[in-house]
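Quick notes on the structure that follows.
Omission of a single protein chain aside, the complex is shown with its protein chains in their original locations.
Order of writing sets the chain letters: A, B, C and D. Residues in each chain are counted from 1.
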Amino acid sequence: MTLMKVEKLTKNFGGLSAVSGVDLTLKNKELVGLIGPNGAGKTTLFNLLTGVYSPSEGSIDLVQDGTTVSLIGKRTDQIAELGVARTFQNIRLFKNLTVLDNVRIGLHNKYGVNTFSSLLRTPGFYRAEEKMTEEAMKLLEVFALDEKADYLAKNLPYGDQRRLEIVRALATDPKILFLDEPAAGMNPRESVELTQLIRQIQKEFDLSVVLIEHDMSVVMNVCERIYVLEHGRLLAHGTPEEIRANKEVVRAYLGGE
Amino acid sequence: MLQVKNLTVHYGVIEAIKEVSFEVNEGEIVTLIGANGAGKTTILKTISGLVRPTAGEIVYQEDIIQKATPRAIVQKGLSHVPEGRHVFSGMSVMENLEMGAFLRRDKKAIRQDIKKVFDLFPILEERKDQDSATLSGGEQQMLAMGRALVSKPKLLLLDEPSMGLAPLFIEQIFRIIKKINEEGTTILLIEQNAAVALEIATKGYVLETGRIVESGAGKDLLQSEAVQRAYLGA
Amino acid sequence: MRMLNKTNIGWLALFLLVFALIQGAVLVGWIDAFYEIALVTILINVILAVGLNLIIGYSGQFSLGHAGFMAIGAYAAGIVTKQIPNYGGLLVGMLSGMVIAGLVALIVGIPTLRLKGDYLAIATLGVAEIIRVAILNMGGLTNGAAGLSGIPYLSTWFIAFLAAVFVIILIANYTRSSVGRATISVREDDIAAESLGINTTRYKTVAFVLGAVTASLAGSLHATYFSVISPDQFTFMRSIDILIIVVFGGIGSLTGSVIAAAVLGVLNVFLQPFGSLRMILYALALIFIMIFKPSGLLGTKELQLSKWFNRKKKQTQRQPVKQKEAAR
Amino acid sequence: GASDVAGEGGEGDTIKLGSMFELTGDVSAYGTAEANAVSMAVEEINAGGGVDGKQIELTEYDTKSQDTEAASAATKLATQDKVSAIVGPATSGATKAAIPSVNRAQVPLVSPSATDDSVTLDDSGNVQPYVYRVGFQDSFQGVSLATFAEGDLEAKSAVILGDNSSDYAIGLSKTFKENFDGEIVAEENFTADESDFSAVLTRIRNEDFDVLFVPGYYEQAGLIIKQAREMGIEQPILGPDGFGNETLIDLAGAENVSDIYYTAHFSMSSDEPEVKEFIKNYQEQFEAEPDMFSALAYDSVYVIKQALEEAGDTSPEAVNQALENLSDFEGITGIFSFDENHNPVKSATIVEIQNGEEVNATEVSPE
Partner (left out) sequence: MENFVQQLINGLSLGSIYALLALGYTMVYGIIKLINFAHGDVYMVGAFVGYYVINYLNVGLIPALLLSMTFTALLGVVIERVAYRPLRNSSRITALITAIGVSYLLQNGMIYLVGPGVRSFPQVVNNTLYQIGSFQISQMQLLIFGTTIVLMGALQFVVQKTKLGKAMRAVSIDSQTAELMGINPNAVISFTFLLGSALAGAAGVLVGMYYNSIDPMMGYAPGLKAFIAAVLGGIGIIPGAMVGGFVIGLIEVLISGYGNSMIRDAVVYGILIIILVVRPSGILGRHVKEKV
C-alpha cells in the first residue's frame, strides 16, 4: 500500500537546482535507501519532505487512512503530527536536557496535557506525566539507553547521540522515519550494530524507514529498495543488487574497487 | 618532526588524555585510531594549541610548543583540519580559502594554490561564490581540507576527513592525502575508517580511553586481532 | 491524592516557614515601615523576574518590554481602585489588568515572536513604548504624564507575598510539565522541536502571554502599594532592571530569580546612603558579579525538593564538566 | 533595629533634617543643584550658631530619579532617621510618591520645586497635611504668563511647544490655554531627551502667531531658542521658571537670546545683599552658577528653620504646625506666607532678556 507519493519535486536555490523533478513512492513498512554523491540533494529532499523547505515545484502526498493529504504548504510540526519523523545530518539533540527529557518532548503531542492542567496540576496531569515517563523509559530500553536516562544529551558519546536522536523521533509515533546519515562518525563495528537496530525498529514499530547513508555496508544490508540521486535528479532506482550492478551508479557514486 | 611526550589533558576534573607519547617523523602518515570518546580529537587540539595540557611536552621541529598560541603554531607550518568542518559560514567558498592563506603574503602563489585546490575538488570551483553555510556536508568537508592546504603546511593534522563523504570520494580523499604526503607534507590522521586509514599509514597508534594501547606499522596493526575485534567489527 | 505528595507538602512547608519568619520579624519590629518597602519591592521584583525568566530563560525569547505589561497592570488597578477603593476593587483591577496584558501580548506576540534575538528585543521594546505612549495620551483616564496619585493603599506585604508565591508555583508548574519541556525545546533547537510536532509559535506565545500576565499582576501590586504611578516609572530602564535580576540569578533558574531579586533589593538598601556614589558602586558591583559569575548566581540550577526527598533512591547525577557554552 | 535613643527629631543639641534629591538618573541636574543648596544652607545656619543654639544634622539620600526610591527614602528619613522635617525632592512625581510615606509617619516635607497643582492637594481637593512647597504652582505661572502675553506683549495668538511626557509642561500648558484669551494656533510636542527640534520648528515657522510659549526646562529651551532663531522664528518666546538657569543663554548663544520672557523667583542681577551673598557662596563652593532650583532649595531650608524657631520644639508635629502658620518668610526668592493649601503666596517676576542680558523685570502678583 502506498504511504507517500512524491511527484516532480523541485527545489531551486537561486540558479541552483538542488532537487529537480524527483518522483518517489514509499510503501507501507519498507526500508528504502537514498544515496548519491555529496551535494546531490539528499538532505534537501528530506528537508522538502518534512516541510523545512517549501518546494519550488511538485507535489508531496501522504496517504492516511485511505485519504490523501497534500503536504505542500504545511508547517514542519503539522507534518510531524501526520506521522513523519526525522533525524538530522548534524545531530540536533536538545543538548542541555537529559536523555529522558529529549524523549519525553517527542512524546509531548501524544500524551501532553494542556497548559491549564499543567499550571494547576490536575490529576490528569500527574497521570499523563507518569505515562509519558514510562513510555519514554520503555523506548530507551529498546536502544539500551535507559541506564543513561539522567545524562545530559551533550555528554553522551557520539554513537549514543545518534541513537538517541532516533529514539526521540520514534517517540512521535511516526509512520515514516527519515534518517539522515545515521552511521556517520561511527566505527565499522558500531555501524553493524546500527544496521541491526534499524531492522529491528522497522519491524517492532511497524514503520517505513528512508535512510540516507554513505556507508554501503549499512545501505546494502538493510534496504529493500534504493534511490540514487545525482545533481538533484534521480539517477537510478532498484534493489541493492540492481544498484550495485548499475554502471552509472558505479561511475557517479560507488567507484570501482 | 613532532614528538608528544607524556601528554596529559584535563577537561575540568576529567582526565581525557593520560600520559600519551608518540612521534611523527618527517614525511610520514601517522594515524590515530580509537573508539568514540577515546581522546583523538583532544590530542589534535592540544597539538595545535587550542587546548592546554596539564602535563607533558610537545616538540615540533625542535621547538617546545605546548605553551605557544595557535597563531604561533600555525606560523611554524602546522595546519589543523578540525572535526566537524568548521567552515566560516556566511563567507563564500573563495573567502574561506583566502582565510587559509591568512599568514601568507605571496599573492601570486596563493592564487596558484587555490587553483590547485580547485583541481583537487572541482565542485568547490563551481560553488566558489556560494555561502559556505549552504554547502552540503561533503562539500564542506572538502572546503575545510582545501582551506588547510592553502596554508601550505609542513605538518597537516586531519580529524576524520572522510566523515560524511560518498564512497567514491572517500577513495579520492585518501588518494589526495597520499598525494600531498608524497609532495612533502607530513600527516597526522584521525579516522574512524580504520581499515582505509591504516592501509595508507606509515604507522598507527590505537587509543583507548585516553591511553595508547597499541602501536606499530599501519599494515601490521591492521592484522592485529585486537584492532580487528574492537574497531572493525569483523 | 497525587497533589499531596511529599514534594508538594515540602514546598508548602517551605513557603509557610518563610511567611512565619517574615511575620515574626514584622511583629518584633525588625521589619519596620522602611524595610517593608524594601520587602515589597523585592516581592514585586520576584514576580517580574520569574515571569521574564519564563520568557527569556525557558522559551529563549529575548524580550525587552516587560515594563510595558507592568504598566498595564498598574494602571488597571490604579483606575479601578480609585473608583472602588476596597479589596473587591483590587481584585477586579488585578484581573482586568491581567486580561488586558494577556490580550495585548497575544496580539503583538503572534506576529513578532517569529523574530529572532535582537530583532525581537527591539520589537518588544517598541511594544512597551507604544503602551507607554498610549497611557500618556489617554487623557483623564490615566491623567497623562502626571500619572495617578492617591491610589488607595490596599496591597500589603502579605498580599504581595501571596501573589509572589502564587506566581512562583504557577510558573514552576508550567516549566516542570510537558508543555514546559516543549517550551524549553523551542529554546534549545526550534528546528528539532518542529520536527517533533511542536508548534513553536504556540509555545513561544504561551510563555510570552504568561509572562505578560504576571508582569501585570506585579504592576497592580506596585500601584496599590506605592499609591502613585506615572508613565515614566515604566520605561525601558525598568525593563532593563528586571532583565538584570534575571541574568544575575541565572537565566533559566526560577530559584535564581528569587534569590537575585532579594540580593539586589538588599544591595539597594545598603547603597542608599551613598548618595551620588551609589550608582557608581552599583555599576561596579554589576560588572564584577557578571565577570566572576557569568552564568548568574545559580546558573540553571533549581532548588528541587523532589531531589532532596528522593536522594537515597537516585544516585546523584554525574554533573558534566563545566563546559564553556558558546554564545547563542 | 532602629535605634530608640533619640526622641523624635533629634535630641539635646542637634536637630535632624532630612534631604532627599535626585542625585542620579534623569533629572539629577535639578536634584543636585537643590541638594547642593540645601547643604550650603545648613552649613551656613550651623556656622551661624544653629537653630536656637542647636546644630542641624543633615541626612542625605539619593532617589535615583525614581518614584519608588523617593517613597523609600522618605520613609527611611521619617521612621528610621526620625528627622524633624524633610527637604526635597525636586520633581512633582517624586514628591507625590513620598506623600503617603510622610503622611503615615506624620513628618512635614517641603519640596522646593514640585510645581504640579495636585502636589499639595489630594483627589478630593483637601490639603495634604504634611506637604509644602516653595516654588510657584503651575496654575499660578500659567495664569501669570497668559496675562503677561496678552497684556505686555499684546499677543493675539500663540503656539505652545512643550514636553508631552512631563507633567510640568502639561500643567503649564493647561492653565495657559485656559487663561489665554487669544487663539492657540498650534500645540506641538517634543520629548525631554531630544536635541533636534528642527522638525516641529519647521512646522511652526509656517504658522501665523504672536508668541511662542515653551513650557519646559532650560536644557531643551536653550536649544529650542537657538534652533528657532536660526530658522528665522522671530516671535517672542515665553517660558516658565524652568528657564531660570544661566546655561540657557550659553546653549542658545547670547546673540539668539532676545525677546525671551520667563517667570523668575529671583533675579541673578538683583541688588539684594542676601541674593548676592547666596550667588557668591554658591559659586565659590560648587564652581557653578546657582539657578532657580538651588535658590528655591536654599529658601526651603530657611523656611524650615523659621518654622523650627517658631515652634520652639523639634518634634515633626510641632514643626508641621509652625509651617501651616508660616507667614512673612523673607527669602531670596521673595517674601511669602503659606496659604491654606500650603502654597507660597508670592509674586513672580517676569524677566525679559535681550541679547543675552536681563534688561527688564515685571512684577506679577497673585490675585
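Assume a contact is a pair of C-beta atoms (placed from the backbone, for glycine too) under 8 Å apart; a residue touches a chain by one contact, two chains touch by 3 or more.
Here the structure is a predicted model, which means the values were calculated and not measured.
Student: Which of the chains on display does the removed chain touch in the whole complex?
Tutor: A, B, C, D
Student: Hey, which of A:Asn90, A:Asn114, A:Gln196 or A:Thr239 is the one touching the hidden chain?
Tutor: Here the residue in touch with the unshown chain is A:Asn90.
Student: Given that one chain is not shown, which residue among B:Val74, B:Leu149 or B:Ile173 touches it?
Tutor: Here the residue in touch with the unshown chain is B:Val74.
Student: Of C:Ile84, C:Ile130 or C:Leu303, which one is in contact with the hidden chain?
Tutor: Candidates C:Ile84, C:Ile130 or C:Leu303; residue touching the omitted chain: C:Ile130.
Student: Identify the residue among A:Ser17, A:Thr43 or A:Ser191 that touches the chain left out of the display.
Tutor: Of the candidates A:Ser17, A:Thr43 or A:Ser191, A:Thr43 is in touch with the missing chain.
Student: On subunit D, what residues meet the omitted chain?
Tutor: Within subunit D, the residues that touch the unshown chain are 24, 26, 28-29, 31-33, 164, 188-191, 193-196, 198-200, 202-203, 206, 218-219, 222-223, 226, 230-231, 247, 250-251, 253, 286, 288.
Student: Which residues does subunit A use to touch the chain missing from this display?
Tutor: 43, 47, 52-53, 88-90, 92
Student: Of the residues in subunit C, which ones touch the absent chain?
Tutor: With respect to the unshown chain, the touching residues of subunit C are 56, 62, 108, 111-112, 114-116, 118-119, 121-123, 125-127, 129-130, 133-134, 136-137, 191, 236, 240, 243-244, 247-248, 251, 276-277, 279-280, 282-284, 286-287, 290-291, 294-296, 324-328.
Just so we're on the same page, only the chains that are shown with their structure count from here on.
Student: Tell me, please, which chain's centre (mean of its C-alpha atoms) is farthest from the centre of subunit C?
Tutor: Chain centre farthest from subunit C's centre: B.
Student: Where are there more C-beta contacts: A-B or A-C?
Tutor: Taking the two pairs in turn, the one with more contacts turns out to be A-C.
Student: For subunit A and subunit D, what's the span in angstrom between their mean Cα positions?
Tutor: Roughly 72 Å separates the two chain centres.
Student: Quick one: report the Å distance separating subunit C from subunit D, using the average Cα coordinate of each chain.
Tutor: Roughly 37 Å separates the two chain centres.
Student: Can you list every residue of subunit A that touches 2 or more other chains, as numbers and ranges?
Tutor: Correct list: empty.
Student: Can you list the subunit D residues in contact with two or more other chains?
Tutor: none
Student: In the complex, go through subunit A and note every residue touching subunit C.
Tutor: Those in contact with subunit C are residues 50-52, 75-78, 80-81, 85-86, 88, 92-97, 101, 104-109, 111-115, 118-121, 123, 125-126, 128-129, 132, 150-152, 154-155, 168-169, 171-172.
Student: Give every residue of subunit B touching subunit A within the complex, in rising order.
Tutor: Residues of subunit B touching subunit A: 35-37, 84, 123, 130, 134-139, 141-142, 160, 163-172, 192-195, 230-233.
Student: So in the complex, the part of subunit C that touches subunit A is made up of which residues?
Tutor: 2-3, 170, 173-174, 177-182, 184-185, 188-189, 191-200, 206, 300, 314, 317-318, 320, 323
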